[in-house]
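The structure follows.
A single protein chain has been omitted; all remaining protein chains appear in their positions.
Chain lettering (A and B) follows the sequence in which the chains are written, and residue indices restart at 1 in each chain.
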Amino acid sequence: MRYLQDRIFSFLICAFTALSFVSLLFVIYFIVREAMPLFSEVSPGEFIFGDRWMPIGYTGEPSFGIFNFIAATAAVSFLAIIIALFISIGAASFLCLCTGEGTREGIYSVIDLLAGIPSVVYGFIGIVVLLRIFFRVGVHTGSCVLAASILLSIMLLPVLISSCCESMLRARDEYLLPIKALGVSEWYGLATVIIPASWKNILLAVIPAVGRAMGETMAVMMVIGNANLFPSLLGKSETIPAVIALEMGTAVSGSTHYHALYGAGLVLMVMLFVINTAISILRRRLSRI
Amino acid sequence: MNNALTIEKLSVSYDNKEALKDISLKIPEHRITAVIGPSGCGKSTFLKCLNGQIMEENARVSGKVTLSGTDISKLKPSDLRRKVGLVFQTPAPFPMSIYKNMTYAPRYYGINDREELKRTVTEKLKLTGLYDEVKDELKKSAVKLSGGQKQRLCIARALTVDPEVLLLDEPCSALDIKSTSVIEELLLRLKETYTIVIVTHNLGQAARISDMTAFINDGRLVEFGETGSIFKAPEMEETKDFITGSFG
Partner (left out) sequence: MRHLSKLVKLWAFLGIGITLGTVAFIFLFIFYEGASVISPSFILESPSGAILGTEGGIFPAIIGSLFFTGTAVAMSAPAAVAAAAYITFFCKNDRMKVVLHSVINTISGIPSIVLGLFAYSFLVKSLGLGRCILSSGTALAVMILPFIEIRAEKAFGELSEEMIRSSDALGCSRTYMFLKIALPSCKRELISAVILGGCYAMGATPPLIFTGAVAYASVPESIFEPAMALPMHLYLLVAQGATSMDTAYGTAFVMLALILILTIIARALGGFRK
């Protein structure tokens, strides 16, 4: 009796666990299935490196090239990471040297509130605050790549601060006493020893955030202006998730346009997969050294 | 004197590294057998063989262990565990009340009668001397007990399934001197009902409480015999070195 119950329960656990596999397989299958028809009409090279996105042929031939979207996705994420890293290392330095365990936990949980804010709210605040500032400064309509990056960088702060802080705390515990014993100010020690010592770990912890940044839809879409242009700091552009979110509603199911949007989704997924794989290889390499 | 456990030509290896080599000995009933040896000599692996835990690890095991006449590899794991109890180094009470800790295993084996459960709890707690200390607060969380009480609770809990043999893996190394001596007295009382095998690196403890002592070094059984003779007149030079503290 007991034995039977155990078997049934273990089986249930396995079955539910299998759902994770199944859902991953299903996602990949359906994205690939819907993307494939595209490539019978547009070659992958043309799709990835073409910069004309003309889903419906109002003026001339329809054309499907997502190069600018790819570039914008990469540019916005990269810039966001740089900004976020700058703020995070500063904040982590503060948390390392100026706070005790208790205060730090308190500040952490305040910062964590940022992670709970929905991205559409970030987009909303971006429009009513950031874009107005950019507009006043002279950017046409205010929408631009930089605005999107700033917004995105704020969204990345909770993850980045906690991983920066974690590696810096480890370095601090190792080096701070010797630094103080030399009579050097702790801030000087932080800049010359602790930050350089934790640099590698910070970088490794940070790169996964690229993935999150590249997949972000709402906040970026609401402030980037959504024009098919090659990204420039104060110019409009459009990312892959934004294209999908904006055009999926109007694309006729089964049309080339529809398949092209799945194609764009597939490209995004492959980009993220490549990045994640590269990181895990890199991490294994570095941890071996 | 009957033998509770007979171990014949027992060898264990992990990833082609031998942890135990060709061990044969007979563990007598109603006696305390101490297993001593330097750290990493295979003492804990030896215990794992006796309650079958070794079968769940990636280890190659050869040889035979018989428990009162039955080859233990023929027993179902849960039946073997009922007959051979095991207590760990760090006391690990379950995060529930003392009473529930004690009824955890009996309920698993299908005992649901309240009176019977209560009787078991009282009996085993009395056996470990814990009953008088906690009888009024059986509903209290076991996590709140002191270290020594926790360990006695774990011993009592191991007894709730009425094992024939009780294995203890350094049961006192996480405890202070006073709790240690309480547990030692307890073990001396328990040997009237159970066969006890205790792994310890406290040689004094082995000398104080055990009847038989096995000295394992580097995976080999170096010497096995009456505790008195092992400590006073060891036959092997190696044993003598260990006992007089030349190594380990």
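By definition in this document, a contact is a pair of C-beta atoms (placed from the backbone, for glycine too) under 8 Å apart; a residue touches a chain by one contact, two chains touch by 3 or more.
Everything numeric in this text was worked out from a predicted model, so none of it was measured.
Among A:97, A:169, A:204 or A:229, only A:97 touches the chain left out of the display. Among A:66, A:154 or A:224, the one in contact with the hidden chain is A:154.
Contact with the chain that does not appear here is found for just one residue of A:6, A:41 or A:173, A:6. Remark: the residues of chain B touching the chain excluded from display are 51, 53, 56, 77-82, 85-90, 92-96, 104-105, 108-109, 154, 157-158, 160-161. Residues of chain A that touch the chain left out of the display are 2, 5-6, 9-10, 12-17, 19-21, 23-24, 26-27, 30-31, 33-34, 86-95, 97-98, 105, 107-111, 113-114, 116-121, 123-125, 127-129, 154, 157, 161, 185, 187-188, 190-192, 211, 214-218, 222, 241, 244-245, 248-249, 253, 261-262, 265, 268-269, 272-273, 276.
As a working rule, only the chains that are shown with their structure count from here on.
The mean-CA centres of chain A and chain B are about 54 angstrom from one another, to the nearest whole unit.
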